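Taking it in order: structure first as structure tokens, then the write-up.
After this line comes chain A, so read on.
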Amino acid sequence: MQIAQILANGLVLGALYACLAVGFSLVWGVLNVINMLHGSFIILGGYLTFFAWRDFGIHPLVMLPPVALLTFAIGYAVQYGLVNKVVTAPVLTTLTLTFGLDMIIYNLMTVGFHATPVKVSLGLGSVSAFGVRMPVDRLMGMGLALLLTGALYYVMRASTIGRAIVAVRMDRAAAALMGIRVNHIYAVTFGIGALMAGLAGVIFAVIFPVTTNLSGMYLGKAFVVCVIGGLGSVPGALVGGLVLGVVESFAGHFFGPAHALTVGFLLMLALLVVKPTGLVGVKGYE
Partner candidate 1 sequence: MMSRLGLALFAGWVVILATTPLFAENYIVRTAIMIAMYSALALSWNIIGGFTGYPSFATVAFFGVGCYVGGIAQRAGVPMALAWAIATVAVGAMAAALGAIILRLKGHYFAIGSIAIVEVCRLVISSWRSVTGGGDGLNVPLLRWHPDAVAQFFLLVMIGIMLAAFVMNALVDRHRLGFGLKCIRQNEDAADMVGVDTTRYKIVGFTLSALLCGTVGAAYASWVGYIDPTDSFQILMTVKVPVMALMGGAGTVLGPALGAAAFVILEEIFWANFLEWNRAILGAIIVALIFFLPGGLLNISWRRAARRLRGRESAEAPA
Partner candidate 2 sequence: MSAPLLELEAVTRSFGGIRAVDGVSMRLNEGEVVGLIGPNGAGKTTLVNVITGVHTATSGRVRFRGEDVTAQRPFQAARRGLCRTFQIVQPFPEMTVLDNVAAGAMFGGRIDAIGAAREAAREHLEFVGLAPLSDKPASALTLAARKRLELAKSLAMKPKVLMLDEVNAGLNSAEIDGALELIRKIAARGVTILLIEHLMKVVLSVTERVLVLHHGALIAEGEPHAMVRDEKVIEAYLGEKYAKRYREAAGV
């Protein structure tokens, strides 16, 4: 019985990790930019959901579209206005730029929302089947996470914007020759990355406490998931998230919670060395 519960815990957590990381992986894979703002976008989504729920009684699910629009707009503006100007610059430049921007947004949120941990609690209780007990809000979160990741995969595969993004990822110069406005596509990609982070924030507000202190931790998780799963590909983030979730869950059980994180990190380091493109990653950028 125990093993089923641990596996279930791992898969649910893994789906949440995937949703948290997929936007980050997209921006890194396509724009070759490490977006240090990613954690703060998640927290922003979380706070918006919490305040809407607490002050106006708006159910988190209803908050998905507004948060999506807002974070997309912010992401698009940040990329088009700032990051685009240095997107071909070396790694250190873009990473430092997004780090500086993150400090600004972090400070704004800390002053605006204060760092006290807050949380939406819907009191949906839990359900248990064949020996595994799982809270409804987490299952809902997992469902949403998989849905969003699937939707993004569909957009990337089937929509014109998606094709353009993939084209730009494969060969920027060629894409430009085909009439794709690369700067615009970059801004859209960054916007989608921010949107996915915002939506992850909405889901997380129901499951985890929301506080600016966690933005660094979410960013760290996104790094690990991307390296394990592989860059720039939506399936990569999904596989990376699920694998990390399950590994941490089993490591937490067998080696004790103290070592769960260490095992996750060592897995990342091992993959970074053996297969930097990750389990599913395709030899894209770099």
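In picking the candidates, the idea was that all candidates are chains of the complex that A comes from, given by their letters.
Going forward, a residue touches a chain if its C-beta (ideal position, glycine included) is under 8 Å from a C-beta of that chain, and two chains touch if they have at least 3 such contacts; residues count from 1.
Predicted, not measured: the structure shown is a model, and the values here were computed from it.
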item	value
In-complex contact of chain A, chosen from 1 or 2	1
Touching residues (chain side chain A, partner candidate 1) in the complex	28, 32, 34, 82, 84-93, 95-97, 99-104, 106-108, 110-111, 168, 172-173, 176, 181-183, 186, 216, 220, 223, 227, 258-259, 261-262, 265-266, 268-269, 272-273, 276, 286
